[in-house]
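Shown here: the complex without one of its protein chains, the others still in place.
Chain lettering (A, B, C and D) follows the sequence in which the chains are written, and residue indices restart at 1 in each chain.
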Amino acid sequence: MLRSLISSATTGPTQEWAGRILLANSGYISQQRGRRRTLTPVPWLPPIKEHIPKNSFDLSQKTKNLLDDVIKKETLAASALARNDSQETNVAIIDIPHSSRRVGLVVRKIGMLPQWTNDGNRILCTVLEVDENHVVSVTSPDSWYKASAVGKRKAFNRHGPMWRVTVGAGNDDPTKYTLAYRRQFARAGVPTKEKLGCFLVTEDALPHAGQPLDARHFAVGQHVTATGKTIDWGFQGGMHRWGMRGQPTRRTTKSHRRIGSVGSVGDARIWPGKRMPGHMGYEWRTVSGLEIVRINNDKQVIYVKGSVPGDIGETLLLKDCLQDEKRLKSGPVPTWAPTLETIQEESELSPEEIVVPKNLLFNETFSSKLFRFTSPSIVFTDADAKRATGRDKTKAKIAKVKK
Amino acid sequence: MFRPAAREVVKLPTRYFSCKSEPTRAVTATKKASREEIAGLIPAFPEIYPDFLQSPVWNRRNALKEELERQDMLERRMNIDIPEFYVGSIVAVTSSDKNLGSKEHRFVGICIRREKEGLLHQFTLRNTIENIGVEVLYDLYNPTIKKIETLKLEKRLDSDLSYLVDALPEYSTFDFHMEPQAHPAGTPIPVNECKVKLKNPPWTRRWEISSYRGIDDTWTQATPWYKRKLHKTLVNDYEKYDLIANYRTSSTKEQEVFVQTQMQKFEKERHAAGLTRRRILKSAASYK
Amino acid sequence: MSAHRVAASLPRIGVTIGHTPQKLKTGGIEPSRRARLEVLRRIVTRTVREERVELKWNRAVEARPYVERLIQLGVERGPLDEYTAEMMEWWLPEKDLITKMHEVIVPRFQNRDSPFTSLFRLPPQRLQQFIQNKREVWKRYDIGVLEIDGNPFPAIQAAHQEQSDSILDVLLADALRNHQITLQEKLEASTESK
Amino acid sequence: MGIHRRTRLNVVDNSALGKEADTTGKLPYCIHVYKQGRRAKHMPHAELGDKILVAIRGQMRKAYVVGANTHVHYRKHGVPVTDQNMIVLLDEEGNPLGNRITAPIPTKLMANRANVQFSKVLALANKYI
């Protein structure tokens, strides 16, 4: 039951499609009251997937091919339109002020890979694919907060008014979707998207509707925040869900993984929020401070150091990291565009390294500390050995021991 | 706790059930023979290149991720010659070591395990030094490895020799200065049928239950307590008859043919660019 | 990990296989995995003997890849291979069926790719079980017909004849052509304006 | 997963105490690991190169772990795993009791040669694997 990211109430006259607001719960870990996730969307949401009843006679093969051609042409026309009118937007690499928020990317986790640093240590990286991201809609603060279930302060907070930018990922066959769903893409001149995600962006970094987003929106060495739904474990007991210790296997009857007592006699009730067995996982979680070590521009793939919430194949929202020391100093605002294409200077190669011609390799950018597989094995020198011996902490102790 | 695996079924080619109103006839007349003639392919590919197989977990089989991983692996194989070796072959690994004066560390041992796929691929070497058993685990694609040599290319009766931990030390002692025995190209890989004698129990694992062919009888040596309790132990060797469970974790011929053609293409590019004359896709048994 | 690694690997099974095995209702026989394999073994034996069988839908779906895999083993490896002999011997307890498999069924598919079997679904039959104080209890039977191709029986599905002359077809084709033309103009217009 | 309380250990230096424990067959066992765990009561396991407190021949001694039988899932690249857990005994001031280490020592231990006490132990080693 793959669930797309659309599950939010929409009221108001214009059937403006709004994805769920995915701002991380601001800073403090709020005590989750009531249900932590809604598995069944509310019934008044208009359906997304078109339910096509099968008629008794089929289209002939010729018409089917014609239908496919037309759909392909439409997608091509839409993305071509989106590409050429994104040229004239003024895109620049500037220093990002403290209170400004850039747009993020809707990515898919496709697996985990080990990479090695130049001093031989192994880093386990998550591989995230940026699958044809386009900006679908940009709505002003007062119009979006009125049409959604959140309060005014979410739109007008201490960082200034926040615009809501909806980003779509993954072109899909439009015949699968209802007209209401497709209308938002036609309005933005963008091919029909399978997944949607939205970001709160400040005024100074606003992209325009229909703008394609690229993996180079983020830079190598920058830190990002990944928000996504965790793996759906289903109904799990206290030991797996909350890490309770359970009971011993011997000398206990019928209780080895139970949660034991649930409170004291005096309360005569069970406190709300008591940790009990129940549905585990499939909740929104945010992991921030993930360092980007490698970006493959040809395949639009980002390697992020560490793990991200969610199963393989699930979609995630990548945003700039907001932790003070890991914050992005300067980057392409509002987003990357081909006009910013800079010619990387030839990185200095040690003489005996065989130079592999550019056309045989992917167009990739590496972090400086990452080992390139095109270079020969690592050989340590005495310099490395000396740097390894850290501060000698035992001297103080020895002095104390001497009588 | 059972973790629900992938929700999506691996997207197979067009056909689902044939109960649609027109059951498309199976693709006729793809000559079975034509599959064999695809030039330069190695039938024993999964044994020689276990790291190029797909992950046994269906959810982790993603074409794009595998392509990127394969690109790194092939680049690495251009810089270091990773020889053909099996579980049971005697292998020497020289890796650069930060702490040693000579900055180089060499270990010789019999390969007892090869695990995992892709860049994560690991193999374990075992040797006995001054009658202390030592096992060292190596990541095949770790850049600190400088050289891997196969001193003796052979196979054993099992594809996992973890029982050497409990075997007599003589079965896992190999001289560090042993000179390599060249394997005549084109001849099939020798299978060393020696049966190993185990030390007295207690063992690290219950070898008498698992059906290893490389151990001579473990039943007589097993402790009587375990024998009395045997009827209680959960013995599920009927699992090997489950064809589709085996299918889910094994690799298919189409995937192997695809990977080998990718390797050949990579090899051809590099040879054309004149960067190297090294051959990546090679097999000692069918060397032409 | 214990047995020597299987020789050449087999091609892909051309049938949809669930990512996790189905728990077939096996009447509470423990261990349930062994009982499930027993149910599948009986279905496979019956399919090989009768070449067209009617089963519960979910059991037909679960057993079909097993029949495919057995035929594939016969086709790819032949009767002499040790792994094939072991599997045939276990999956077809009636020994005469093993000869049928090698003599009759496998030669049919020597030059064909998987799928070797076809599976058809019958409309669900609803039969009234009993009436419990004015509440009728109905049971729903989903039946599947699993057959090995090339059997002597009459074909279940008539050959599908082309239907390109239906009204929907003609109208849709015409509409699509017009839409294609307007798209083409829009594209040219946008490329010139740039 | 590693060496914890009640794990039996083998002494590999030529100290009298160690030899005595070996001959009488009463191997020393670990009673405390000098490592900070997340929670005080939950003492982490000792790995290669950690200092532990050992009960040997009725007395308590400190010791360095110079050979660990790490579990298969916790093994790292290039770190040798010995079939037995090997220790070197120390006296009160932290100097090694014996003057030679009979068994081969993993080279990884040389990484913490900056630690004065440990460098004395390393000085005794004669063979590295």
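The rule is short, and it goes like this: contacts are C-beta pairs under 8 Å (C-beta built on N, C-alpha and C of every residue); 3 or more make two chains touch, one makes a residue touch a chain.
Basically, contacts and distances are computed from a predicted model.
*Asks:* Choose one: "tRNA (adenine(58)-N(1))-methyltransferase non-catalytic subunit TRM6", "Exosome complex exonuclease RRP46 homolog", "Mediator of RNA polymerase II transcription subunit 20" or "Large ribosomal subunit protein bL32m". The correct choice is the protein name in UniProt for the chain not shown.
*Replies:* "Large ribosomal subunit protein bL32m"
*Asks:* Which one touches the absent chain: C:His19, C:Arg52 or C:His179?
*Replies:* The single option touching the absent chain is C:Arg52.
*Asks:* With the missing chain put back, one of C:His19, C:Arg121 or C:His179 would touch it. Which one?
*Replies:* Checking each option in C:His19, C:Arg121 or C:His179, the one touching the absent chain turns out to be C:Arg121.
*Asks:* Touching the missing chain, which residues of chain C?
*Replies:* These residues of chain C touch the chain that is not shown: 49-50, 52, 54, 94, 96-97, 99-100, 103-104, 120-124, 145, 152-158, 161.
*Asks:* On chain A, where is the contact patch with the chain that was removed from view?
*Replies:* Interface with the chain not displayed, on the chain A side: 34-35, 38-40, 42-44, 51, 53-57.
Heads up, the rule we're going with is that only the chains that are shown with their structure count from here on.
*Asks:* Between chain B and chain D, what distance separates the C-alpha centroids? Give it in angstrom.
*Replies:* Taking the mean C-alpha position of each chain, the two centres sit 34 Å apart.
*Asks:* In angstrom, rounded to a whole number, how far apart do the mean CA points of chain B and chain C lie?
*Replies:* Chain centres of chain B and chain C, defined by C-alpha means, are spaced 32 Å apart.
*Asks:* What are the residue numbers in chain D that touch two or more other chains?
*Replies:* 77, 111, 113
*Asks:* Quick one: which residues in chain C touch 2 or more of the other chains?
*Replies:* none
*Asks:* Using the touch definition up top, name the residues of chain B that touch chain D in the complex.
*Replies:* Interface residues on the chain B side: 95, 97-100, 105, 107, 122, 124, 129-130, 132-139, 142, 144, 165.
*Asks:* Considering only the defined contacts, which chain B positions touch chain C in the complex?
*Replies:* Answer in residue numbers: 4-10, 12-13, 15-19, 21-23, 26-32, 35, 43-47, 58-59, 157-160, 210-213, 236, 238-245, 247-248, 250-256.
*Asks:* Contact residues on chain A for chain B in the complex?
*Replies:* 1-2, 58, 110-111, 113-114, 116, 119-120, 122, 127, 129, 231-234, 236-237, 240, 296, 299, 301, 311-313, 354, 356-357, 360, 362, 371, 373-381, 384-385, 388
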